[in-house]
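All remarks here apply to the structure that follows.
The complex appears here minus one protein chain, its other protein chains still in place.
Should a chain be cited, it is by its letter among A, B and C, assigned in written order, with residues numbered from 1 in that chain.
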Amino acid sequence: MGIYQHIKQEAFEANMQLPALGLVLFTFGNVSAADRSLGVFAIKPSGVPYKELSPEKMVIVDFEGKVIEGSLRPSSDTKTHAVLYKNWESVNGIVHTHSTYATAWAQSQRDIPIYGTTHADHLTVDIPCAAPMDDEMIRGDYEHETGHQIINCLNERGLHYREIEMILVGNHAPFTWGKTADKAVYNSAVLESVAQMALLTEQINPEVQRLKASLIKKHFERKHGPRSYYGQ
Amino acid sequence: MGIYQHIKQEAFEANMQLPALGLVLFTFGNVSAADRSLGVFAIKPSGVPYKELSPEKMVIVDFEGKVIEGSLRPSSDTKTHAVLYKNWESVNGIVHTHSTYATAWAQSQRDIPIYGTTHADHLTVDIPCAAPMDDEMIRGDYEHETGHQIINCLNERGLHYREIEMILVGNHAPFTWGKTADKAVYNSAVLESVAQMALLTEQINPEVQRLKASLIKKHFERKHGPRSYYGQ
Amino acid sequence: MGIYQHIKQEAFEANMQLPALGLVLFTFGNVSAADRSLGVFAIKPSGVPYKELSPEKMVIVDFEGKVIEGSLRPSSDTKTHAVLYKNWESVNGIVHTHSTYATAWAQSQRDIPIYGTTHADHLTVDIPCAAPMDDEMIRGDYEHETGHQIINCLNERGLHYREIEMILVGNHAPFTWGKTADKAVYNSAVLESVAQMALLTEQINPEVQRLKASLIKKHFERKHGPRSYYGQ
Partner (left out) sequence: MGIYQHIKQEAFEANMQLPALGLVLFTFGNVSAADRSLGVFAIKPSGVPYKELSPEKMVIVDFEGKVIEGSLRPSSDTKTHAVLYKNWESVNGIVHTHSTYATAWAQSQRDIPIYGTTHADHLTVDIPCAAPMDDEMIRGDYEHETGHQIINCLNERGLHYREIEMILVGNHAPFTWGKTADKAVYNSAVLESVAQMALLTEQINPEVQRLKASLIKKHFERKHGPRSYYGQ
């Protein structure tokens, strides 16, 4: 039992939730779980089918993106995870998927408008879609820059990663995060559901308006505020 | 075996139908079952995943919303259930979900038009979408007021809760009810199916008209009237 | 072992395919299987959930719609089945469902245009949508008249029930048939798939044209003509 066993186990279990929740086709997704006291995270190896995964196959990487332990190559998105862990100190889990509806919104380069309380139970603003990177960033260290693109998008909009745990990367796909890998997976599933309902809402009523401020406030507070009581 | 065992069991079984019918993601839903002779209902505890539920975990609450028995916190929507039970004397089961299509209609703030016999087999009017609450109600006792919003909507439209067992709460999601918890769950699944087919109907034919009166009358009577004979 | 055992078994197995193929919610569908030498058909009892069905519960009915054997009430659509069997001598299986996409087209009161070879592998014309019945027929013997509405629709369009084994009843839902109950169920699944693809086709290209005559002819003949060779 190595010192990384707990995050390997956590990353493994969180990765296995992705196919169970219908969020991935083949290997189009990855989850990592961090231990901040050790300064590392465990992440899915690259290209390994979900049914062949095991905790032992997880790769241990530090916050600079350097492999610390593991014989397999880490996910190709590893540098994006590393940048986010390095910059966001209370995040311990990150998920990337190409889930159908969230990816379609990302491809459309539109923020997901806040149309209902399902959305407001989780965040008080539209789910941001970061602009596609400029050509210089793309030609550079691409996955590393993807992390910075995400961070810059939140900063430019005055959003904090503790309050908003999901984003779309324009033309690409969603990333979500949280205090644990499990919470980050939860956020991926919520995002996919909210993304589907937002499209349907616009199809049912093309003139639909965003949720009014009082309802946004109420629903967010009952789940997140100091007097939160929500759980359904 | 406590005196509430029968409604705990009924509420448990009805809650477990929600994921089986594809009506909930995670814990986004709840079912309650009432015993009017005892003046209480059993309801899902708040935030407990479906796979960890058991009859013993159900919480017993009276029609004022006061917890009578149970160590877990009841669903955050408990006060809405309580208000409806208090005001609607023949209702013994209530369901709340965020099912995809019904919630999209709620977010769109549109009634679901009666386009076919699947709808008419269950109710003779458009499925109403109650207006979002005004800001004062939202800031007040929110879940309690949600119950009154539902009751007021039916009253304003001259509808009776025995004839129409489903409603959308604008910007939020659907509620359904019935003589038993099982019937209320059935109504939630019917509502989701009718909601999906209504959107598809408008997409196939944007000029589609509501079902004509003679067909509405015929289908409803064969299922509900004194000479009902329907069951498929 | 009664003399009706074979059609009870056939009807039972065919009915059980409906939920397996995703064509029914609860009891919203029924299949019958006929034996023309005995002049009867076996049909699903009314309102019995699929998981409680068994061959013994099937009801035996003659082509006038009279119950011959069975303690349960036959499906409320029994008279429609009876009329079709009486008038269409080579049909031995009939299916009625409220499957999502086919029902949405029926509610839209539009024929399903022939857009591709999946459709042409099964029939050479648009899938007809019979007009809703006039008010007199609705007030009369409704399910009996539904059968006549189907027959009249085919006659008016010069179509033969051996060449086209599926129809939409306007505002209501689809009926399919075939030489066996199994083939009728197959046709219901094909119809649902063709209905979904036709809507998607129009959404992708609102200017799409019907399949050209040469392709319709080729695909139908390779599956149905004297020189048929199709099977995939």
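Going forward, a residue touches a chain if its C-beta (ideal position, glycine included) is under 8 Å from a C-beta of that chain, and two chains touch if they have at least 3 such contacts.
Values in this document were obtained by computation on a predicted structure and should not be read as measured data.
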Just to confirm, in the complete assembly, which displayed chains does the hidden chain contact? A, C
In the full complex, which of A:Gln9, A:Ser46, A:Thr180 or A:Ser214 touches the chain missing from this view? A:Ser46
Of A:Ser76, A:Asn152 or A:Ser214, the residue touching the omitted chain is A:Ser76
Against the chain that's been left off, what residues of subunit A make contact? List them. 25-30, 44-48, 73, 75-77, 96, 98, 100-101, 103-110, 132-133, 135, 138-139, 142, 171-173, 199, 202-203
For subunit C, which residues lie in contact with the unshown chain of the complex? 115-118, 186, 189-190, 193, 196-198, 200-201, 203-205, 208, 211-212, 214-215, 218, 222, 229-232
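Operating definition for what follows: only the chains that are shown with their structure count from here on.
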If each chain is a dot and touching chains are joined, what shape do you get: line, ring, star, complete or other? line
Please state the rotation angle, between 0 and 180 degrees and to the nearest 5, that superposes the Cα atoms of subunit A on subunit B. 90
When subunit B meets its copy subunit C, do both sides use mostly the same residue numbers (more than half shared) or mostly different ones? different
Whole-Å distance, C-alpha centre of subunit B to that of subunit C, is 32
